[in-house]
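First the structure, in the form of structure tokens, and then the observations on it.
A protein chain is absent from this complex, but the other protein chains hold their places.
Coming up: chain A.
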């Protein structure tokens, strides 16, 4: 029931601007449900976004929100969290925003392990600017800037996050909403850099360019092409070829940045001899 989560939305701004069948709205709902389940105080929660269709989400969310500049959401979020570590800080970003212009912020944020919750809406394309390919467009995919198919290879952003030092990494999609809510919720519990890739569909650009059918067909594609990590672990390699693995992919706690920083402050302001 929407009434159960209504308090987390700026309902006077709805309906949102996203195109019919764009699954950004589904992912936003999972974020809100995870926040509700974790019992976070709305006034102590900040949601930061970059620029893109997905980053418009902050405009509809009834928290402290910051709609920042393209690729820089993580930089703003880092400042917010460092200035006031008691805040719960979330970042909403797109595949272009996070992995293209924001790629360097991403790897260093992961490495630093600050307690941030990042949700990347991966629709495999730049939606807002008209369907250019992104660093997460699959090879062969068509885009405005790849009319004959993309000759580049995409990032596996979850692997990049793990390699960069993220302490919690998970992937979900907008079909399996229960799983998506759960992995965001588990990320909130991780004290450190928590990263969730949420597979989204952009029927208007990615779908149309690649003849993926209507919005419902694209959701069914997610259902049929994703398998959970638990299932994948039991399958022989040939059976999981081409499948996208979802669930918690990595969880390895490490010292958290603002906690370590507080230790320095305590050491020098606490009257201790240096």
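Going forward, a contact is a pair of C-beta atoms (placed from the backbone, for glycine too) under 8 Å apart; a residue touches a chain by one contact, two chains touch by 3 or more; residues count from 1.
In this text, contacts and distances are computed from a predicted model.
Student: Between "4Fe-4S dicluster domain-containing protein", "histidine kinase", "Ring-1,2-phenylacetyl-CoA epoxidase subunit PaaA" or "Energy-coupling factor transporter transmembrane protein EcfT", choose the name on the UniProt record of the chain that's been left out.
Tutor: Hidden chain identified via UniProt as "4Fe-4S dicluster domain-containing protein".
Student: Which of these, A:6, A:152, A:230 or A:252, touches the one chain of the complex that we don't see?
Tutor: A:6
Student: Given the contact definition stated above, which residue among A:163, A:189, A:216 or A:254 touches the chain not shown here?
Tutor: The single option touching the absent chain is A:216.
Student: Where the complex has a chain not shown, which of A:23, A:68 or A:150 is the residue touching it?
Tutor: With A:23, A:68 or A:150 as choices, the missing chain is touched by A:23.
Student: For chain A, which positions touch the chain that isn't shown here?
Tutor: Touching the missing chain: residues 1-3, 6, 9, 11, 14-16, 18-26, 29, 174-175, 177-178, 203, 214-217, 219-220.
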